[in-house]
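Report on the following structure.
The complex appears here minus one protein chain, its other protein chains still in place.
Right, chain A next:
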Amino acid sequence: MDKEFLENRLNVNRRQFLGKLSLGIGSVALGSLMVPDLFSKGDSMAAGLPLGLPHFAPKAKRVIYLFQNGAPSQLESFDFKPKLREMHGQDLPESVRQGQRLTGMTSGQDRFPLVGSKFDFQQYGNSGAWVSELFPHTAKVVDDICFIKTMHTEAINHDPALTFMQTGAQQGNRPSMGAWMSYGLGSENQNLPSFCVLLSRGPGNGQGVYSKLWTNGFLDSIHQGVQFSNSEDPVLYLGNPAGRDKASRRRMLDKLSELNSQNYASFGDPEINTKIKQYEMAYRMQTAVPELTDLSQEPEHIVRMYGPDCLAPGSYAANCLLARKLSEAGVRFVQLYHQGWDQHGNLVGEMAQQAQEVDRPTAALLTDLKQRGLLDETLVIWGGEFGRTNYCQGNLGKDNYGRDHHPRCYTIWMAGGGVKPGITYGQTDEFGYNIVENPVHVNDFHATILHLMGLDHEKLTYKHLGRRYRLTDVAGKVVKGVIA
């Protein structure tokens, strides 16, 4: 008998069960009142799409980064310092230098004579931006440009500085900015890589660029930058070989994909899937790329605008034009590198040559984007990896001089893509050596670019080796002052 009583007590009868259940449901329902989106629109855009979409609606959809590799002198381009002309030949006061480290190239110098720009500056546009005579075409579009005069970096030599600008770390094992963008926003046009790299080289003293700069790092290799050839065929081996048509290529790919899938099923290596996807994309690129390299859809005055060099494959001008076409075709991040800006000596001659190659196509790119209604959704960035010293490296000649590396301040500019047009942000001292107001660290620069693309730099993370990484790692602040 006792046993039955016990069992009765242990068994929950239906009434009690329903009673408890209603209480439970009631409390959950009450709690749900504080989660407004819990039941509404359950099948639609829930928060379950963390990647491939911006965190908030951005102005900029695409980036074209015109990297001026070697570090163009800010003092001969956009940061006008009349004081240096006044004090031409006098020593850099120690009160200004404050023990800043030197590179091995000038550390042996007895004195550091200040040197003023050989080139004249003038103010342009409604914004009154100062531009040197080396950049007459850029001068015409200054009202679309936001100059940042107070970039500063931690590295003093090219490779670490360049790697820092591109990947947010100096050592070169992290994903490049373009790879992060591809990871965070996905591809807009699935027939082209979302991160493309174009190389060119000017006549000036140059520094190399290496594929680690456009690496995917620890991200999936689908986010890796795809380097275009600077020959006549930007993408090599894209045409079908003689005797093969599209259909047979398709059949071959289908079979190959089948084999790869089998392999994936047995090994589970995600790189196999990446490979399948890349083959598919390459197949579609066979139609997409010829449209890009075809100039017949462009009117003749496009060539006039970019300058005739744009017809010479692999030139900076040709790359600018190709960058516009790639970007217009939905490539998320087009990374150009133009080498030859390392003017340790013979600055006057080399800088003039470099500027001449770069100036016209750069301005043309801005104009071209603008006239197509694309500038406000494309962020264009122009600049190097650090600045150059206000004092002369080597002998200060009558007509020539050189400048060493200077990480404490340098000028870059951005345009379009939600950036305030026609402003100058930040200020350096009258010696062009230190920052006086509104410094922008490389991490801040990255945070700002991500922000312009609709990404919160603190939320765009990837877990690797036990911790979450960001492009800005543990630092970086969005520079609100440059955002429109």
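Criterion: contacts are C-beta pairs under 8 Å (C-beta built on N, C-alpha and C of every residue); 3 or more make two chains touch, one makes a residue touch a chain; residues count from 1.
The working rule: contacts and distances are computed from a predicted model.
Undergrad: For the chain not present in this complex, what protein name does its UniProt entry give, out of "ABC transporter permease", "Alpha-L-glutamate ligase-like protein", "Peptidylprolyl isomerase" or "Lipoprotein"?
TA: "Peptidylprolyl isomerase"
Undergrad: Just to verify: which one of A:Pro241, A:Gly268, A:Gly373 or A:Gly466 makes contact with the chain not shown?
TA: Residue touching the chain left out of view: A:Gly373.
Undergrad: If I consider the whole complex, including the chain that's not displayed, which of A:Arg201, A:His441 or A:Arg470 touches that chain?
TA: A:Arg201
Undergrad: Pick from A:Glu133, A:Glu328, A:Glu458 or A:Asp473: which residue touches the chain that isn't shown?
TA: Of these options, the touching residue for the absent chain is A:Glu328.
Undergrad: Name, in rising order, the residues on chain A that touch the hidden chain in the full complex.
TA: Here the touching residues of chain A are 41, 43-45, 47, 49-50, 52-58, 186-191, 199, 201, 206-208, 230, 232, 280, 284, 287-288, 291, 295-297, 299-301, 303-305, 307-315, 328-330, 339, 364, 367-368, 370-374, 376, 437-438, 454, 480-481.
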